[in-house]
Every structure is written in structure tokens, then in C-alpha cells.
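Let's look at subunit A:
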Amino acid sequence: MTQHWEDIKNADLILIMGGNAAEAHPCGFKWVIEAKAQRKAKLVVVDPRFTRSASVADYYAPIRTGSDIAFLGGVINYLLTHDKIQHEYVKAYTDFSFLVKDEFQFADGIFSGYNPEKRSYDKSSWDYQLGADGFVKTDPTLQNPRCVYQLLKAHYARYTPEMVETVCGTPKDKFLKVCEMIAGCSTPDRTMTVMYALGWTQHSVGAQMIRTGAMVQLLLGNIGVAGGGVNALRGHSNIQGLTDLGLLSNTLPGYLTLPGDKEQDYAAYLAARTQKPLRPNQMSYWQNYPKFHVSLMKAWYGDAATKENNFCYDWLPKIDKLHDVLQVFEDMGQGKVNGYVCQGFNPLASFPNKAKIGGALAKLKYLVVIDPLATETSEFWQNFGPHNDVDPAAIQTTVFRLPSTCFAEEDGSIANSGRWLQWHWKGAEPPGEALGDGEIMAGLFLRLRAMYAKDGGAFPDPILKLTWKHRIPANPSSEELAKEYSGCALSDLADPKDPTKTLVKAGEQLAGFAQLRDDGSTASGCWIFSGAWTQAGNQMARRDNADPYGLGIAPGWAWAWPANRRILYNRASSDPSGKPWDPERRLVFWNGKSWGGADVPDMRPDAAPAENVGPFIMNPEGVARFFARGGLNEGPFPEHYEPFESPLDANPFHPQNPQAKSNPAARVFKGDMEAFGTPKEFPYAATTYRLTEHFHYWTKHVLTSAIIQPEQFVEIGAELAQEKGIAAGDRVKVRSNRGHIIAVAVVTKRIKALDVAGRKVHTVGIPIHWGFKGVAKNGYLANTLTPFVGDSNTQTPEFKSFLVDVEKVKG
Partner candidate 1 sequence: MALQSLDIKARSATTTPSPQIRKAVEVAKLIDTSICIGCKACQVACMQWNDLRDEIGSNHGVLDNPMDLSAASWTVMRFAEHENEEGNLEWLIRKDGCMHCTDPGCLKACPSPGAIVQYTNGIVDFHEENCIGCGYCITGCPFNIPRISAKDHKAYKCTLCSDRVAVGQAPACAKACPTGAITFGAKEDMLDSAQVRVDGLKERGFQNAGLYDPQGVGGTHVMYVLRHADRPELYHGLPQDPHISPMVSLWKGVAKPLATAAMGAVAVGSLFHYVMKGPNEVSKETEREVEKEGEQ
Partner candidate 2 sequence: MIRDPQDLRRYTASQRVNHWIVGMCFILLAFSGLAFFHPAFFPLAMLFGGGVWARILHPLIGVAMAVFFTLLALRFWRLNMMTATDLEWLKRAREMMDGDDHNMPIQGKYNGGQKALFWAVLVCVLVLFVSGLAIWREYFSALLPIGLVRFASLLHAVFASLMIALITVHVYAAIWVKGTIRAMWYGTVTRAWAKQHHAAWYREMTGRKS
């Protein structure tokens, strides 16, 4: 989230698209209701299904699954052609006036630099024209045909309401009504907020869908303001913490990145990430990258990390390519993986193409499952009749189950969607032999370290020299870990303004990441969390809900990264002169001497407005980008591509170009292309989703949740049901090219057939949640059906759009 949950109450219009907040985030959804009640806000829901969110919305528009970029591109076109943008905002705070290289081109769905064999782009042309001074050339008149504004306008001119209707199946009048409502928020005193979740991320063009939403918000001047923003509603309570702490294959804590295998030189690694400003006076905050990185290495390796050995840079893995979950299971299926540790993860249930995942697990020598529950993954080798029809005798994988605690059985912090780190205290002791995850990992580590110490090995240093200064080495406490990521001074830190004074004494906790140094005198395990545990104590445990400005910002409640800032880019809530756009919502403003207000300013506190320091401080250009440069893999402007399994034969935007049908830059493994189904055999669009009654595959183990939603079902529109002779309550077989499930049919008016590109597209809704472990009735894993392909940037699988066939099960 650029915002935090409570800020949603400040919105005038709430767009829920690519998510179903009422269903999946009912507690946070209360702020939507608050906005409706207190600000008379309107709620708009755009979704393939009339969801629980839609049931309390002021307006609902249907959309074909996977066509969100077409819809939002249409909104961009509407805003530009109807002149419903916040002019001063986009001129000052975005790249509207920036000139783009002449080499950058877009032709029939493909951007310049495409290599069809590698399915990837050479992105060198996707950049700005630089002047002799090293700064980007601009045209403040916006007349230059190579300026971002002109390119943007040209790119989305194709996204007409008629085209939106053709591609999305959204009736033109409904689309225009939504546009009209959104356009109403282009004035400084009205804001829209966008709430999305996996309905945007889980597509082969997921990251670009989110970007398109963000672009709409930028045009409206709604980023960085109260009641605006683009808000990712995180599913797992601590999934925000997972990304923050860098638990992905290519990241380090705090969104630092692992080096690639060509980056053997430390200085070059740092230089590539220490971005110089692209416009005069810009903060380009990543210039501090070395401070964050060195402090991380000091937190990990302590005294072993020295300036001389490049702070142990050589000990970091250098990756050859992304080793995301899809890649790992691809390798596992090819027999290239011996062992796999599954911690709080149930891939058999939650990754696509269950047959492929199960087949891959069967090739392992050993599988370690660390989980509070008996998951499907831990039982993948057992036969559960039709729900898991495997032959245990043929599977030789040894499975170790290490029972762990659940969140309520341990102390610690949980990072919510709004980036708050909230400390919580255990509510109960864990049952039986269950241990905390930290204790389990410590046990594994200490044994490994002892083995390396005793037997040596090819590369023992990263293990032997890892900092492990815990009071009970076998059980590091949450408090110790929290202090470690927040960071401390390793030697006395002199005040940069007055070197005779000591700012922080050796051993003391740091106040925040501004105190981090690149000389090895500070340690912080995750720079963005720096300040969560200061010398004053645990900031995450604070519970003061005072809201002095009435904007729903309680700075004394828990702690938010970065720097306890609740709304990102909040400098943009004031005009270039430092005056709030909306006097009713004074988030951050210039008081003549410094920046202040309800929130911690996302700006150097003494940067006078006249200095023209842009609000998007992490970007070297200081402004927000419509033109993403090389940031994403499939292009600087989002373009609509069909899902890999599409009910259409071609991309209606590029009917003659098969290369541009689906995401040209998405990685597809050998064999998976063939495993995609065709609309001829599988005529119906399908989408998977969650129900409010359950949480993933966990709560089928909970009696009360099993009682309120006991048995697997699929949702079928009344029209399709009639065509297929299916009545509510019948059992139906849903088939994709990868397998089938059998479930009860819920026949509903909430899913309507859509007219798309001259044909009728029916959608079959498939809730996940059921499996073969737990107290609810056993069912099939929904991901038996889903395709093994992901977004080209994040590799998040395309769970939301695929093809199936449906038939009634006789008898």
C-alpha cells in the first residue's frame, strides 16, 4: 500500500478492481464503509463476478478476467481526451515533459528491442534522452512528439470505449459511467483510492495491471495524498514482511538486490545501484545504497565483514537467473533438486498444475515441511482417493515434518498491508512438540555449523562466520531479531554537523536509517526497518491511537516503515509551492522553514519548495514515471495482452500478430506451452479466488470455518448452467488441459456471460480452499486446473485466467 488501511476513510471514490476487499479483507473493508458514511464516498467495483464487495457498492461493472489493462487503458484515454487530469500535479510531479529516445518504438503490440527466441527485450531503447549535463531533456510545453505525455496519449488512443467493450465485455455505457465517476476525482479536492489484490497480481501481465492503475492515479493527482494511492491488500497477515525482508530468490532485505553472476566486482555492484540524480536537485535516495548494504553485511557477519574484504561481498551468492518457485519446481521435475525445505508453505495446494508439482516432489530425495498443520504438501505421497490419486509405493521421497507454532503462539511483529510493524504477544503456548520457526531454523543452523566446523567443506565461511550472538543460541528471541534488523552502532558515531559530538554510542540502537554508514560502523539487518527498535525501546509495541490531524494517522500506534511514514510520497499532497492541494486534508506541507504535518514528510525536511526537489525521492528523476524505462520486462507502457489461456484466438488489439497475443516477455517452460488448452476444447474462461469464510488452505482445519463453508463448490452463471443442464446443487466436473476437479455447482446470477470480440464468454468461478487434509469435507485442489506460467517480472502464477470445460456429473 502507498497508504495505510485507515486512510481509505479519506477517499471520495473507492475503486475495487483486481480484488474483493469485502470478501478477502473484511476487517480493513470497514474503512470503505467509513468513507461512505463520513465522506459520502462512492464505491465502484469492477470484477468478472458480482462479489460481496459489489453487493455494497454504488456501482458495479463486469469485466472479462485478464482484460484489466484494456479497461484501465480505456480510462487513461478517457481522462486524457476529456481533459480530466490534474494538470499542475502531472506537470510538476511526473515525467510528462521528459523526452524519450528516438529509438524507442512500439509496433503492433511489440516494443523495440524484442528477441522472440529468448522471449525477452533488449531494453536499451526504453530510456530518456539525456542532455550534455547528464540530466534528462524535457519539454515543459509538452508539444514535443517524443515527450512522455505525447507518447502516452498516442499509446492509449487505441483504447477507445468501443475497444474496451470488445476486449473486456464491459458494456460501453457501464464503462463510461465508471470513467465519469473516476474523472470526478481529477480535481485537487476530490480523491480516489484503488484497492487491489491477487486479482491483479495473479496474471501473466499482473505487474503491468497494477502499473496501469497507478498511472490512472497519477493522472488524477492521487498519489501521495490522503485518501488516494494504490493499495495492495496483502493476503497473509505477514506477507508484506516477507517481501520487506527479501525472502525472494533475487532480493536481499529492504529491497536490496542480490548480485547477478556477472557482478563479481563489489564496486561495480554498488555503482549500478547507487543512482545519480537524473534531474537537478533530486534526492535520488538510492544514492545511499552502500550504507544500507554495508550495514546489512555487518549485521550478518559482524567483525568478519571488513572494508578490506569488501564486507564479505564474495560470500553472497551471485545468481544466474531468477530461482522463483516455478523455476525451482521446473528444476525439481527435471530431477535437478535433491532436497526442499517448505517453511509455512503448501506448494502442492498453492502452486499451479498440481500434477506437475506433485510429480516434482516425488523426484526429491527428501522434503522438510515446517508447518503448524498437516499440509497437503506433507501428505503428497499418500493416496486420498480421487482427491490425490497417487501410488505411495512409487514415491521414494522421505518427508520430515517439523511441527511449528502459529502466529498466536509466538511474540513478534507482523507487517500489515499498510507497512505497519505491529508487535504482538503470544496468546497461548504451542501444543505438543511444536517449536517456533526461529528455534527450528536455529537448530538446523547450529547443527550445520557444527558439521562444517568438524568436517570442513567446499565453502564453510558464510556459515561458520555468521553472527549468532543470541542469549540462547538454540532459540533466538523475537526481540533480539527485531533489534538486529532495526540496527545499532558498532562504534561511536560522530555527529556529521559537529564532529566533536557523539550522535550514537557504540552498542546503542539507531534512531533510523539516516544514521546508517557505509564504513562498517553501523549494522542493520533490514534498512527500511531501521528505527523500529530504537534506544527508546520497541516502537512496534506502541499503542497510542491519538490522531492529532483527524486524518486517521496515529503516529504513536505501532511503527511503519520507512521512518514511521504512513503515506508514501506524501510531499505530493502539497502543490509545488508547499501548500496542501486540499486544505481539508493537510497531510504534509511547507511551513516556511521545514516540512511538517500529520505524517512524517517523505522529503528532506529543510528542502525549500524553490529547490524543486521532487516528491518521488527513490527515483533518480524525482518524479513519478508514466514511462517505466527498463523497470518492467514487457514494456515501458502497459499494453493489453491476453491470458496464456484465452477464450479468444488473437489479441483484439493486434489480431494479425500472434507474437503479441499473450505477454511476449513471459517465461514459458518447455512442455508448459503444450499444456495450455485451446478454446475449442476448453471453451469457458475460469478464475480462482478466495471466500471470506476461509483463509487459504488453513482454515479447513478449523471447525467453525468448516461449518460455515463445508464443501467444495464452483460458481456457474445461470445462462451457462441452463445451456449445460446444470441445476444448483448438482455435481459438476470442471476440466482444464491439466486435470479435473469435481464439485457442487452454485448456479448464480452473479456471473454473467459477456460479449467479447463477437463471441459469448462464460466465466466459471473456482474458489480454492479445499483439499484432502482438515475437518471440512475433502475436495480437489483447485490448482489441479491452473497453468504453470507467471508474470514476467514477479513470476506470480496466472491463477486468475485460464480455460476449462464444465459438464454435469451423471448419477
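Per the selection procedure, all candidates are chains of the complex that A comes from, given by their letters.
Here, a contact is a pair of C-beta atoms (placed from the backbone, for glycine too) under 8 Å apart; a residue touches a chain by one contact, two chains touch by 3 or more; residues count from 1.
Note that this is a predicted model, so its numbers are computed, not measured.
Peer 1: Every candidate listed belongs to the same complex as subunit A; state which one touches it: 1 or 2.
Peer 2: Of the listed options 1 or 2, subunit A touches just 1.
Peer 1: Could you list, by residue number, the parts of subunit A that touch candidate 1 in their complex?
Peer 2: That would be residues 22-23, 26-27, 29-30, 33, 36-37, 40, 50, 52-56, 58, 60, 692-693, 703-713, 727-730, 744-750, 775-777 of subunit A.
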